[in-house]
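This is the structure, below, for whatever I ask next.
One protein chain is absent from this view; the other protein chains keep their places.
In this document, chain identifiers A and B correspond to the written order of the chains, with residue numbering beginning at 1 in each.
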Amino acid sequence: MSRSTFSIGGVHPHDNKLSRDCRIEVLPPAPTVFLAMSQHIGAPAKPVVAVGDKVKVGQVVAEPGGFVSAFIHSSVSGTVKSIGPRKDLAGNPVNCIEIAVEGDEWLEGIDTSDKLVTEIPSDNKAIIEKIRLAGVVGLGGATFPTHVKLSPPPGSKCERVIINGCECEPYLTSDYRVLLEKGEQVVVGAAILSQVMGNVPCTIAIEENKPEAIAHVSEVIAKLGYKGIEVMVMKMRYPQGSEKQLIDAVMHRQVGSGALPISVGAVVQNVGTALAVYDAVQKNKPLIDNTLSVTGECFPRQANLLVRVGTPFQYIIDFLGGMPKEAAKVISGGPMMGKAVSNLEAATLKGTSALLFLTEKQTRRAPESACIRCGKCADACPMGLEPFLLQKLSRIADTEALEANAAQDCIECGCCLYSCPAHIPLLDIIRTGKGLALGAIRARAAAAKAAAEAAKAAEAAKPSVIPSEAKESKK
Amino acid sequence: MTNTIIWTIAIITVLGLLLALVLYLVAKKFKVEEDPRIDEVEKVMPGANCGGCGFAGCRAFAEAAVKAPDLDGHFCPVGGNDVMAKVAAILGYEVKAKAPQVAVVRCNGTCANRPVVNEYDGFASCKVKAALYSGDTACSFGCLGCGDCVAACQFGALSMDPETGLPVVDESKCTACGACVKACPKRIIELRPKGPRGMRESVRCVNQDKGPAARKACAAACIGCGICVKTCTHDAIVLENNVAYIDPAKCKLCRECEAMCPTGAIHGVNFPKPLDKEAVKARINERKKKAAEAKESDKKEAAHE
Partner (left out) sequence: MSKLLVSPSPHIHSKDSTRSLMLDVVIALLPAVLCSFVFYGWREILVMAVSVCSCLLLEWAITRYMLRKPSTLGDLSAVVTGILLALNLPYTTPWWVVVIGAVVAIGVAKMTFGGLGQNIWNPALVGRVFLLVSFPTYMTTWSAPQGLFGADAVTGATPLGAINEGLMGGASVKDIMAQNGYDYGQMLFANLGGSAGEACAIALLLGFVYLCCRRVIKPWITLTIFATVALTALIFWGVNPDRFTGPVFNLLTGGLILGACFMATDYVTSPMSLWGGVIFGVGIGFLTMMIRYFGSYPEGVSFAILIMNSFVPLLNRAFHQKKFGRK
């Protein structure tokens, strides 16, 4: 087996998979759950239930608020107690549906048995519709609605589906446990995805530090007899699980700046997403729960939990024995790209992959000192950018130079800040610069679009008078 | 030896003259004809190049002012009315005097008023912090305390008070250029008219949470109770999104709202005497009583008739 990896940059943090041997436990539903209306990239969902309504598990409680948006289903059965703004993990108000849990009554038609269904329906359109109705979003971090990703724009062709099982972030083990314990379902999910994209080959990419998962998934593929699905062993390197880096590693093709993976013929889905697709298509089960790693050296009980969407963090922590004293920071997600939690009353989202507890010593940042121009940030950047330069430009808000130096390509993986010996908060500063560059690009695109539309309108208003002028204004 | 010195001096002198000639010719050849009034206007400008007028600097302002048909929309906040009068004189325009303004920090969430629940450990910038989360206290609207406004101020008029954790405006230095207003990601700083002898009244809170939540987050929050709106006899206060706002154009500086505010969110500054709350409350009660009596007597009269 060959060991692939991406071509530029990257870092090697210690993987610290403390919870790797913890079986997935089912967390009993919390007494109250909070379903946020913004759990995905795109427009927030619109509630379709009213206060006082009785809901069952799997029932739609909110519908998409736009084209790039997703359905949200009740993850519990009970009564809608309130609909309104509630503080998310960062303390910012987000519209939420609060449901008081009563019993655990599932909507009819959802197959809750453990039986593996391998027969895949043949109608691809129906499959995508099922995925859409099940509210499946990408669980690798970006939470992009999956049905949109599976409907590529006309003219583009998918050549390979990549299932991302790298889990390159330190500490996280949820994908690993899913691969081990629900490997069959993931493989069937992968088969569904590759069929939807036009019976293309499918690669399940797993990093070499998970040999058990590699062996198990290979075994499952052989057992189920899928010819087009293969396991690819990846070298351990962060950020391998980033979409662009993974495509580079698997297919040796680089997605251009601002382009989508489909432009090089790739569609990447996370392991968790593949499982959700299986559940949606084969079991009629919408996305109402996901696997969470609860881990950290200072946390007394490592665990991988199957958690209903909308469970408050505090409930999970209490279930596992309470907040450890030494914990100074709680992170939703991994240590490299996860979000620091400032409000433990906040609830999990579809895309929440872990709760990580770090001590003051592990996470407190050292004071910033002068740049010694060592170039380690540039060596570490997987996008080939020059963080030392970008941070300078970001500080003076030089939008033009930022765009020229590709600040908009930054994937915010954190490799630069991780490796900076002077402890300069590179990424913190570059994020603002990336915002400026992206803003300028979007403003230009919007202006071009408006100009084109104005030209079109002008052309329509006075056809064949002076066509040359219209053409010019189009430019 | 002497020869060498003479030669050196001679060569350097000739070289200098030659280069001066070249510079002169180049300056002559590439001279750009400009309206001489631009230079004149620039001369009377403060020269801070702060951009408070909306132009890139003082010269850009001068160019724009000279080109413009009138001075509407052109105002130098730093120079104020004096400078604008001079500019108008040069250009032969008329200019309306503007009331001098000052930056006002609309947050009173001091360390004592707002219990701190989180600690920030990233790049010390309000912009970065605001993009990350709502802040270290339960108030998601208040000052973040990293001092972006202080850094933005070119006149040294802002400083962070280490005790309160809030920025303080030095009124004598503030030119109302608006740089801090733009720098604040929470939109807490507002430019308000300075007021007669600097006296002015304002609500120092922008918290849009409902009363109980706002109060829990900060002892000095505006809880949107509307008492000030009811108290104000000049119709100067509006309540929107659970926050009261005093319209400086209508405020008559009677300080009744300040006396009545249950959380102390309304502040008056530069008044000659400290506010005697009880006296003002007594005055309001007196007035109410009279109004009630008048109403009753009206009623009686009406009944009489």
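Note that in this section contacts are C-beta pairs under 8 Å (C-beta built on N, C-alpha and C of every residue); 3 or more make two chains touch, one makes a residue touch a chain.
Computed from a predicted structure; not experimentally measured.
Q: Touching the absent chain in the whole complex: find that residue among A:V48, A:C371 or A:A440.
A: Hidden-chain contact among the options goes to A:C371.
Q: So one chain is hidden, and I want to know which residue out of A:H423, A:R442 or A:K456 touches that hidden chain in the complete assembly.
A: Of these options, the touching residue for the absent chain is A:H423.
Q: Thinking of the whole complex, not just what is shown, which of B:E40, B:D121 or B:E171 touches the missing chain?
A: Of all options in B:E40, B:D121 or B:E171, contact with the hidden chain holds for B:D121.
Q: Can you work out which residue in A:N92, A:N209, A:N284 or A:Q362 touches the chain that's missing from view?
A: A:Q362
Q: I need the residue numbers on chain B that touch the omitted chain, in ascending order.
A: Touching the chain left out of view, chain B contributes residues 116-123, 128, 131-133, 136.
Q: In the complete complex, the non-displayed chain touches which residues of chain A?
A: 7-8, 11, 13, 170, 244, 248, 254-257, 259, 323, 325, 328-331, 335-342, 344, 356, 358, 360, 362-366, 369-376, 378, 381-386, 388, 406, 409, 412, 414, 417-423, 425, 427-428, 431
Note that in this section only the chains that are shown with their structure count from here on.
Q: For chain A and chain B, let me know how many angstrom lie between their CA-based centres, rounded off.
A: Centre-to-centre distance between chain A and chain B: 42 Å.
Q: Where on chain A is chain B touching in the complex?
A: Interface residues on the chain A side: 87, 90-93, 329, 340, 342, 363-365, 425, 428-429, 431-432, 435.
Q: Note which residues of chain B are touching chain A in the complex, please.
A: So the residues of chain B in touch with chain A come to 117-118, 121-123, 125, 127-128, 131-136, 138, 140.
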